[in-house]
Every structure is written in structure tokens, then in C-alpha cells.
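Note sheet for the following structure.
The complex appears here minus one protein chain, its other protein chains still in place.
Going by the order they are written in, the chains are A and B; count residues from 1 in each one.
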Amino acid sequence: MPKLVELARLLNAKLLGQPNAEVTRARPFELASEGDVTLALDTAYVARVSESRATAIIVANPIEGASQHLLVARDPKLAFARAIELLHRVQYEPLGVSADLVAGTGTVLGAQLSVHPRVTIGRDVVIGDRVTMHPGVVIGDRCKIGDDTVIQANVTIYRECTIGKRVIIHAGAVIGADGFGFVPDEEGRQVKLLQLGSVRIEDDCEIGANSAVDRGGFGETVLRRGVKLDNLVQVGHNCDIGENTVVAALAGFSGGTRVGRGCVIAGQVGTNQHMTIGDGATLTGRTAVTKNVRPGAIMAGMPAQDYNAWRRSQVLYSRLPRMADRLRRLEKIVEALTRSSATSAD
Amino acid sequence: MPKLVELARLLNAKLLGQPNAEVTRARPFELASEGDVTLALDTAYVARVSESRATAIIVANPIEGASQHLLVARDPKLAFARAIELLHRVQYEPLGVSADLVAGTGTVLGAQLSVHPRVTIGRDVVIGDRVTMHPGVVIGDRCKIGDDTVIQANVTIYRECTIGKRVIIHAGAVIGADGFGFVPDEEGRQVKLLQLGSVRIEDDCEIGANSAVDRGGFGETVLRRGVKLDNLVQVGHNCDIGENTVVAALAGFSGGTRVGRGCVIAGQVGTNQHMTIGDGATLTGRTAVTKNVRPGAIMAGMPAQDYNAWRRSQVLYSRLPRMADRLRRLEKIVEALTRSSATSAD
Partner (left out) sequence: MPKLVELARLLNAKLLGQPNAEVTRARPFELASEGDVTLALDTAYVARVSESRATAIIVANPIEGASQHLLVARDPKLAFARAIELLHRVQYEPLGVSADLVAGTGTVLGAQLSVHPRVTIGRDVVIGDRVTMHPGVVIGDRCKIGDDTVIQANVTIYRECTIGKRVIIHAGAVIGADGFGFVPDEEGRQVKLLQLGSVRIEDDCEIGANSAVDRGGFGETVLRRGVKLDNLVQVGHNCDIGENTVVAALAGFSGGTRVGRGCVIAGQVGTNQHMTIGDGATLTGRTAVTKNVRPGAIMAGMPAQDYNAWRRSQVLYSRLPRMADRLRRLEKIVEALTRSSATSAD
């Protein structure tokens, strides 16, 4: 149970209030009560601070006359994320290795593991320390799994994939399935391009439930350090997703897509093959990328355009019926004018 | 083998025909033969009733001169659904509990279960009566599973989720994975918002194959009574889906979306965070919800508009080339008029 002075230090916030007051939980504004630290981010919540029974409130600016202790932070949302972690993170405790573990020859296990029942590991796999594997996890031959990584239930990792440290892979995700590559032959039959590459997922990545990251055709499919994928995301063969890029649900990257670092990819986005998306770009919901995207761009629409241009076209699109009316009206007037001008020329 | 008089009573239909005639199967119009009850819903099928070898036909209105027994129902499709159920539902028979069940301490099992091999259950779980769990099912600590629920193979349910009675969860679905919440820190690294909430799925819900329902950040993600999700649907953290709402494949709800009761959500629909969709609304295929939707509305497009407005814009959109031509023509005429008017003013 940290004192506020200590919490303020850890959150890099300025404390306006009692240094010795204590909080035990972090809770959102609507749910917070005594003993809680909460967040008042939107002006709507700031205006309702007097209603809150929270003991301490994280804010962007001091609030005149607030009865609660205030933690003034430059980035209140980040401070709140850290408060949640400080107050609620459960200390890792190794469960040991279930007696029914099936592991192939040459596989090396790290220390202090939590291997639940019904885990199956292939040959020559290297498992780091403090790795958690839930029931139904299947890991193929020659994979490497880094320290402190958590693999949830029923995840499948095909052969020869490398997973970094502190990675979280949610249930049902599939890492390293074959990329989608076929060439029709003379009779129209689809000939498979054997998929001989692999997948590398770097440290601190998180992969959502039932997402799929295909192996490279040749070479690697790469998720760089800190990439976060939501559920049901498709990453095609030989994609390379840059550091700290976040990708929302149901987005799909075609083979060979290169995404920069720090990008924000919203839900249901899609890309053509071999696209390059620059660092720090934002693709809003359902953007369809058919040309390379420059760094820092904010894109929308199908095909993708600059967000502002798309917005303007979008507004006009909804006004198309009115534009059509105006055009028809003009045509009538102009026809009348033409007729009268012809008449007057007679 | 029910007699028609009995079937009519159960379907709430009026029998025009032999009370003692019998049917053994319900089959669609194209496949029905002797001994079958079928459905003639569309006028196309009604016109072809004389071709049918079915013993009985469910119809909306009496058909002059039909040789088959007719079951006239106010809602023929509903009557047919009930006929299928009456004639084809297999009586539940408990298989018992496979000897290899792994269940943690404190877990309580109901009566008359069907627990297939290779099921893994955590600690302090409560399993109701007549629950079916197929191979590969993984249930986390402190979950509750209601009576008569069926959990298909390789489903994962994370800790502390509550599943109601008569729920069907199809293979590969993931219930209770972490919501997608991250805040970038000062160096652009994504800090995880711990996901401390849970999932509540009420009675009579059905969840499609490989769908994902995330746990709440705080509080619950809720599917209310009778919600039906198709395959590959994404339900983000803290969504609340109203009673009897149906959601087609590949639709995704961002965090905090509230959907009313009795809504129809078509395939590939997406929503922004914290949207509210009113009771009885229809979102046609691939609607993108960026503003709240009023009850009963029928929406389409991206961003979502009223269906009729969208339809008009859509038609005009396909006529844009013609509109562009007309505009160009007008410009020429007007230019000529301006010139001649300037000349005549000279």
C-alpha cells in the first residue's frame, strides 16, 4: 500500500495533498471510491470531481477547491496506466512444469517455468526462464521462446519461429503458418510456393487472440520490439512491422508490407502487397492502402487518401443528391438562357 | 413421428389436410420428398408447389388446389424453424466425465455432464448440470458455466468469466482475453493498461467459431440474453451487446461499444470506440459507425448514414462520370453564353 508521496514519485507527478495518504486500488472515474486513485482526463470528468469519492485523482492541471489529493501529471493517461500497474500487477510465481509435458529431444527448458498441463513442444526448442505456457499450447521444432514470455491457451507456433522476451501471445493465435503463395499452372491448378522462411517476434510484443502471423516465403516475417496486435489480425508472409506500432482488430497486411515504427493502424485496415508505410503514420479505421504512405501521414478511405482530403470528399459525397439537383437546375436555366440568347440573336 | 394435427398445434399453424398424416423430417423445398414437411415461403416456391413431393408444406396463405397437406402459419419461417427442431433435435444424453479431466482445487462439477477427453479446468470453477465440453477446452480459474451449455473443441475461456445457461460456444472461440489498451510513454513505448475486468455471457447466447470476446479493462464485457455472434467476430473490452442482437461474421466492436437489444449487425461492420447503437437498429454489411445510431435506424456506408440517403449517394456515385461530363458541357455552354453576352453588350 504505497503512500501518495511515493506514488507521485513513481508516476512522475506533482502531489497536491497529503504525502502520507494511501491508496490501494486504481479505478476508473465512474467506479472509484475511498482508497482508490482515479483519473479525471476529460473536461466532463474534471467538472464532476466534487462527486468523486476517490482518495486521489490524477489530473493534467490543479483543480481549484478539490477536496481530494491531486496528482498532477504531464500525461495523465500514462500516469494512470502506471498506477494500475503499480497497484495491481500480480507478482510472477512459477507453477513448475506439468508432469505431462511432451517435449522432443534436444529441447532445453529454462528455470522457474509455469508449464500448465497439455503443452506439447517439438525438438531442439529453447525455452527461456519464467516462461508461462497454458494448456493446449503447441510449439514446433527449433523454436526459441524468450524469458518471461506468456503463451496463452491453444496457441500454435510452427517450427523455427523466434519469440522474444516479455512477449504475450493470446489464446488461439497462430504464429508461423504458411504464407499465401500460389501460381496457377497451365491447367489453372494452383501450385504452392513452398514457404521456407520463419517468423521473428521481438521483445515486448503482444499478439491478440486468434491473430495469425505467417512465416516468410524466404527470410523472415518480423514484428519488431513492442509491436501490439489486437485480436483477429492477419500478418502476411515477409511483413515487417516497426517498433511500437499498434494494430487494431481485423486489420490485415498482405505479403511483404513494411510498416514503420510508432504507427497507429486502426481496425479493419487492409494493405496491398509490398506496400511501405512510413514511421509514425496513422491509418484510420478501414483504410485500404494501395500506394506507399509517407511518414507521419494520417490516412483514410479506399483507396487511402490524406485524412483531410478524404473528409472533404466524404462530406461532399453525402451531399451528392443536392449537387445532382443543383446541376439539373443549372442545366435548365442555361438551356433557357441559350434559347433566349438564340431568340434575341434572331 | 408426430401427426400433422399435433405438429400444427406445436407450430401454432392452421392445418388444411389430414389430421392423422405423419411427417418424419423437415427439409427445404428443393430437397423435400415423401414423409417430409417443407416450407414454401417465396412466391417462386409457392408457384412450384405442385412439383413438390413433400407430404406437408408450411405456407403463409392457403394455396388453391394444392394436393399436399398445408400448415398455414402467420410466420412460416419461424414455424419451419420449429418444425426442424421438433423433428430433428437430438435428445441430450450425458457422456460422463472423461477420466483424464484436469480440474484445479475448489472446482465443482454439476450432474450429468459430457466432458470429452483433454479438457482442462482451473481452480474454483463452477460447472452447471448437463454441460458439454469438447476436447481441447480450457477454462480459467473462478469461471462459472451455466446448465446445458455446450463448449465446442479448442475453446479458451480466461479466468473469472461467467457463462450462462444453454449457451453454445463454437470451436476456437476465445472468451476473456485482454482488451486492447496501451498508452505510449515518453519514448513511444506502448505501456499496457492491465485488463482487470471480466466477461459475462448471459443465457441462450451463441458464439461463432474463432470469435473473440475481450474482458473488460475494469468491469465487464457483456453479451446479454440471446445474443448470437457469427464466426470471427471481435467484441472489444467493455462492450455491452443487448438482448437478442445478432452479429454476422467478421464484424468488430471497438472498446466500450453499447449495442441495443434486437439489433441486426451485418458482416464486416465496424464501430469506433464508445459508440451507442439504439435498440432495434440495423447496420447493413460493412457499415462503419462513427456516431451514435438512434433506435430503429437502418444504416449503411462509411461513415454510417441512413440507408436511404446512402443508397441515393451510392447511385449518384456510380453516375459521377456522367455528372462530370454534364458539368464540363455546362461550363462550355456558359462560357459561350458569357462571351456572346459580353459581345452583345459591347
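Here is the rule we use: contacts are C-beta pairs under 8 Å (C-beta built on N, C-alpha and C of every residue); 3 or more make two chains touch, one makes a residue touch a chain.
Please read these numbers as outputs of a predicted model, since none were measured by experiment.
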Of B:88, B:274 or B:291, the one touching the omitted chain in the full complex: B:88
Contact with the hidden chain (one of B:107, B:152, B:195 or B:272): B:152
Contact residue for the chain not shown (choose from B:37, B:145 or B:248): B:248
Of B:69, B:134 or B:165, the residue in touch with the unshown chain: B:134
Positions on chain B contacted by the hidden chain, ascending: 27-28, 31, 75, 77-78, 81-82, 84-85, 88-89, 116-118, 134-136, 152-154, 168, 170-172, 204, 206, 208-210, 226, 228, 230-232, 243-244, 246, 248-250, 261-262, 267-268, 285-286, 314, 317-318, 320-321, 323-324, 327, 330-331, 334, 337-338, 341, 344-345
Residues in chain A touching the chain absent from view: 102, 118, 120, 136, 138, 154, 156, 158, 172, 174, 177-178, 180, 182-186, 188-194, 196, 210-212, 214, 217-219, 232, 234, 236, 250, 252, 254, 268, 270, 272, 288, 290, 302-303, 305, 309, 312-313, 316-317, 319, 323, 326-327, 330, 333-334, 337, 340-341, 344
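The definition used in the following text is that only the chains that are shown with their structure count from here on.
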Inter-centroid spacing, chain B versus chain A (mean Cα positions, whole Å): 26
